[in-house]
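Since the structure comes first, as structure tokens, the remarks are kept for the end.
One protein chain omitted, others in place.
Labels for the chains are A and B, by order of writing; each one numbers its residues from 1.
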Amino acid sequence: MDWLQLLVFPAIRALILIFVLLTGFAYLTWYERKLLARFQVRYGPNRAGKFGLLQPAADAVKAFFKEEIIPNHVDKPVYLLAPALALVPALIIWAVIPIAKGTPAIADVNIGFLWILAVAGIESYGIILAGWSSNNNYSLLGALRSSAQMVSYELPLGLFLVSILMLAGSFSLVDLVEGSRQWWEWIWLWLAFPFFFICILAETNRSPFDLPETENELVAGFQTEYGGMKFALFFIAEYVNMISTSAIMATLFFGGWKGPFAEQYIWLGPVYLLIKVLILLFLFIWVRASIGRPRYDQLMKFCWQFMLPLGLVYVSISAVLAVFLK
Amino acid sequence: MQLPLGIEVPIPTFEQFVFIQVALLTAVAGLAVVISRNLFHSALALTLTFFGVAGVYVFLEAEFLAVSQVLVYVGAIAMLIAFAIMLTRSMMYGRTSPLNNQWGKSSLFAFLFFIGLLAFARATPWPAAGEEVVADEALIGALGREFVTTYVIAFEVLGLLLLLALVGAVMLARDR
Partner (left out) sequence: MASDYLPLLILILLAAGFGVIAIGLPTLLGPRERNNQKLEPYESGIIPFSDARRRFPVKYYLVAMLFLIFDIEVIFLYPWAAVLRDLRLFALVAMIPFFIVLVVGFLYEWKKGALDWD
């Protein structure tokens, strides 16, 4: 029986992926703190190890040895389930992203695009469960805000994905990267990138759209009643989401693993993908350091009265382009 | 495989084994929906049931349907149900009894319905059973093709139906 092929190899691959993403998360916190420090003319972490490079390890050890507190008033099973539920989608969305020529991270299923959409659709569950089970005013309001914001921005996101799919004509992300695009396609695609990026910022609850966790009005939103490792899991989920969505954007808009000589030397593929992801992550942090938070009504209005109509227009023009120019 | 009472059970293949797990998960979650005393927990169990059904679709090689199931039922409808529970104060307060005075009738109807379904399933010949299904991207493409050719009228009417739903939603939530 080929259970080795069927179970063990995919399992090893999945473990490597999870390990890489968690390490990526740890160093993303370092990257962000260093960059934010630079933006604000500070040093950032510099005590643990050279350039503070051991800081993430120290933070991880701290999180594991924190006291576990389960407050009296919470709904215990849901309260414990929520952090794990927040993390899982962030990790599994990677499965269909190609990391080298003909190589998806886990599996090249026929529904690459839809996988991304479906996993993005269940991402808000961790947050809404956390908010409900915590039985805290701040948590509930934060969770409600968050889930309403996430579902709203999912619509323009879906419309942009449909447009990209229309021009590519394939549900597989592997084919998307390997297929060729004409010059006008690239330009049309890049026109959508800033808006796609805005949607992603809202989907990942990143600054300036981090209204669910505004510290000055909602304390930490849905995370208020969480501490120690359970809080860390929400934190990991947010940062892994940043990495995952950066990789998705790199794949959709910037050719994913492609780069000079990546066809000949397979190992160059992941390197190029990493470079592109790092640049996009820089963008996330740059935005955080530069732009202030809007009000919640402005955020929702912006989605429904600007992004969604824009998405509809973009879909219709893409359809016409796909029919007459492809 | 020989069970103690002399019952012969075929050893399931790996795929069947996974299917049994998924089906069990769906059934147990469905049971939890009706017996849970906390309405919010019921809603969560319902979400799990939806996931199980999506899993069954994957076994039927209907990937697009599986994804739609997750997107619409898990991502939107279950969310709507959770929101609806939170809107209703009396239900937010924990424990309600899963039984009311209609439990006898409803369980009778559920049982009869189950018998009916079972009879129906046994009477259907299932011509495609055991055959390889052309599961491909082509299948989703074929679906799109049918939308704009064979079922084009139904497709446009569906757009109207969604429009009606939209108007209804606005009417319900905004009384201006």
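Annotations for the structure displayed:
Please note the rule applied: contacts are C-beta pairs under 8 Å (C-beta built on N, C-alpha and C of every residue); 3 or more make two chains touch, one makes a residue touch a chain.
Quantities reported herein were computed from a predicted structural model and do not represent experimental measurements.
Contact with the omitted chain, checked across B:Ile20, B:Ile35 or B:Leu166, is made by B:Leu166.
Of A:Leu7, A:Ala57, A:Leu191 or A:Ile279, it is A:Leu7 that touches the chain left out of the display. Among A:Leu28, A:Ile97, A:Ala130 or A:Ala148, only A:Ala148 touches the chain left out of the display.
Against the chain not displayed here, subunit A makes contact via residues 6-7, 10-11, 13-15, 17-18, 22, 63-73, 80, 83-85, 87-88, 91-92, 95, 106-107, 109-110, 113-115, 132, 134-141, 144, 148, 151-152, 154-155, 158-159, 162-163, 165-166, 169-171, 219, 224-225, 228-230, 232-233, 296-297, 300-301, 304-305, 308-309, 312, 315-316, 319-320, 322-323, 326. Listed here are the subunit B residues that touch the chain not shown: 15, 18, 58-59, 61, 64, 68, 71-72, 75-77, 79-80, 83-84, 86-89, 92-94, 135, 137, 140-141, 143-145, 147-149, 152, 155-156, 158-160, 162-163, 165-167, 169-170, 172-174, 176.
Everything below uses one rule, namely that only the chains that are shown with their structure count from here on.
Inter-chain spacing, taken between the CA centroids of subunit A and subunit B, is 28 Å.
Note for the complex: subunit B touches subunit A at residues 14, 38, 40-41, 44, 47, 63-64, 67, 70-71, 74-76, 79, 82, 86, 135-137, 139-140. Within the complex formed with subunit B, the residues of subunit A that make contact are 3, 6, 75, 77-78, 109-111, 114-115, 117-118, 121-122, 124-125, 128-129, 132, 140, 144, 147, 151, 154, 170-172.
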